[in-house]
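For this view, one protein chain was removed and the others were kept in their places.
To keep things simple, chains are lettered A, B and C as they appear, and every chain counts its residues starting from 1.
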Amino acid sequence: MSAKIRTQEEIAARVKALESMLIEQGVMTTQAIDRMVEIYEHEVGPQLGAKVVAKAWSDPEFKARLVEDASEACKELGISGLQGEDMFVVENTDDVHNIIVCTLCSCYPWPVLGLPPNWYKDPQYRAAITREPRKVLSDSFDFTVPESVEVRVWDSSSEMRYWVLPQRPAGTDGWSEERLAELVTRDSMIGVGPVAQVAS
Amino acid sequence: MSAKIRTQEEIAARVKALESMLIEQGVMTTQAIDRMVEIYEHEVGPQLGAKVVAKAWSDPEFKARLVEDASEACKELGISGLQGEDMFVVENTDDVHNIIVCTLCSCYPWPVLGLPPNWYKDPQYRAAITREPRKVLSDSFDFTVPESVEVRVWDSSSEMRYWVLPQRPAGTDGWSEERLAELVTRDSMIGVGPVAQVAS
Amino acid sequence: MNGVFDLAGTDGIGPVIVPEHEPVFRAAWEKAVFPMFAMCFRAGFFGVDEFRHGIELIDPAVYLKSPYYEHWVHTVEHFGEKLGKLDMAELDRRTAHYLAKPEAPLPQHQDDPELLAFVEAVVPVGATAKRESDKAARFKVGDIVRVDRSAPKGHTRRARYIRGAVGEVVLAHGTFIYPDTAGNGLGEHPEHVYTVRFTNEELWGAEHAEPNGSVCFDVWDPYIELAGPAAANAEGAVA
Partner (left out) sequence: MNGVFDLAGTDGIGPVIVPEHEPVFRAAWEKAVFPMFAMCFRAGFFGVDEFRHGIELIDPAVYLKSPYYEHWVHTVEHFGEKLGKLDMAELDRRTAHYLAKPEAPLPQHQDDPELLAFVEAVVPVGATAKRESDKAARFKVGDIVRVDRSAPKGHTRRARYIRGAVGEVVLAHGTFIYPDTAGNGLGEHPEHVYTVRFTNEELWGAEHAEPNGSVCFDVWDPYIELAGPAAANAEGAVA
């Protein structure tokens, strides 16, 4: 209990020291570090999940495969990998609104959503979203789920990686997958926000 | 969650500021503060509990009254007061060893034991003593209760204030109450230590 | 409320450290804080249950890392602010003043014989939480009971480690102020208090429990329901 809460400068020095030792041991190289960072900064992110959602909205057979086995269906689009080896899509309906969390650590489906935002990993979200999900959505995300709709929170306690298939908005008949994908926000696949509004 | 962990200097300044405002409001005076501190530094302490224990060891009728209603019996010795309005003595036997704790805050029978030691109020004791009492006694108090004796932990969750009546040691036949009282340690009335050894 | 102050069974916070000797008060500021409980109680800041709840509301990292009597500072501030008895900006201003000048004097003031008399009177008498009530006790010594496992949001003394557990009523103490109302500013509403004895196996599981041990925990009447001997035996709850 004597451990100290470090400043950013102290953490940075600690990390550089650790990095230097791991580099000397051949565990890491700056080249490999840079490549891994590049992947999650620029290649893997919620635009991939949005592509999957748009295809599911457009192609009922794909959607059936996605709901049956999300990891296999995503591979059809070349989407797969770390922290998404066993994904499971939970579909919003008129009766059920889904939300994901990991209350014990911060599990999150990287291949479709990228790395999680900090609020998802913060103690506050993990503490409150199972206990008072409607209050959290309302207070922190300005998002309301009608009382008649069940709020179902998926606590990612195993290696199954859950994520949300939002409902296709009205007014999008005949839209291309590319155009549909632009409506799909990261928050809508976490379950804490809506898909983008369609101008009417 | 942004609250800061203060240094001793910061706490001292905060307290003096608070004290100054409470003094101006007439809630406190330095005279009353000093008197209250004097009482718990010099008048109320475990020597009072020791006196009660020694009398219980010497006088079976007093002991019967003490076990029946500890607060009433202690009043016979002029012992009573704050945080001991409703005391209950738990008696060690050949079959049961008792320990007290307050896992939710730091309740403690002030009139017989004085103010609690810091370890009693620390998170570590409150966390571990209900879960692994034998390990805590052994690791931190160098005190072993035989496996054949039940360890019974009293978590002071209500306003009942529990404390332990240790067993009278052998080799003390005919001792005066004053001499017996010298054997009774604070820790033996908490249940984390023995009474003092009798030289044989 | 569920929080880190509810410490029973928390793992991973290190060993109990017992110094050889230590004074009753380790710092001068502790001597100023200790009397605040009784004197602010007298001044109408809080009842004892509210006082505890004010401590429960402390930021959990601060709760774990700060010296004990600093918890009392937080609850005095909490109720002082809530009741409009303390101007927090002024408190901050004075804090900066005393931080810059630790030896600066306290305000000049007169002794108050009534306050001193209060100290001399309350220390040896206290203020019992026992209350007369004509409520019938729903339970008696020997009953096998299960603790409600639900999770109230405000102040409660229903610690997490006993929720859902089955034990035996071993003592009945009469009626006392109910912390689940009094601690939340909702009045005293006295309820019967019982001591329930739980085996270590019931609390922590047979695989994880120290042998030959039990915990006695005091519950108020609404915390428990009859579990019945059948239920208890089925779950191996009572030795």
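Operating definition for what follows: a contact is a pair of C-beta atoms (placed from the backbone, for glycine too) under 8 Å apart; a residue touches a chain by one contact, two chains touch by 3 or more.
All values derive from a computational prediction rather than experimental measurement.
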So which of C:Ala151, C:Leu186 or C:Leu226 would be touching the chain we can't see?
C:Ala151
Which of C:Gly9, C:Gly183 or C:Gly213 touches the missing chain? It is C:Gly9
Footprint left on chain A by the chain that the document does not show:
1-6, 8-33, 35-37, 39-41, 44-45, 80-86, 88, 103-106, 111, 114-115, 117-119, 121-136, 139-141, 147-160, 162
For review purposes, identify every residue of chain C that touches the missing chain, sorted by number.
1-4, 9-13, 56-57, 59-62, 64-65, 148-153, 160-161, 163-165, 203-208
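Note that in this section only the chains that are shown with their structure count from here on.
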Between which chains do we find the greatest number of C-beta pairs in contact?
B-C
Closest chain to the protein CA centroid?
C
Compute the distance, rounded to whole Å, between the mean C-alpha positions of chain B and chain C.
16
So the centre of each chain is just the mean of its C-alpha atoms; given that, what is the distance between chain A and chain C in Å?
41
What's the distance between the Cα centroids of chain A and chain B, rounded to whole Å?
52
Two or more other chains in contact with one residue: find those residues in chain A.
1, 5
Considering chain C alone, which of its residues make contact with at least two other chains?
13-14, 61, 64-65
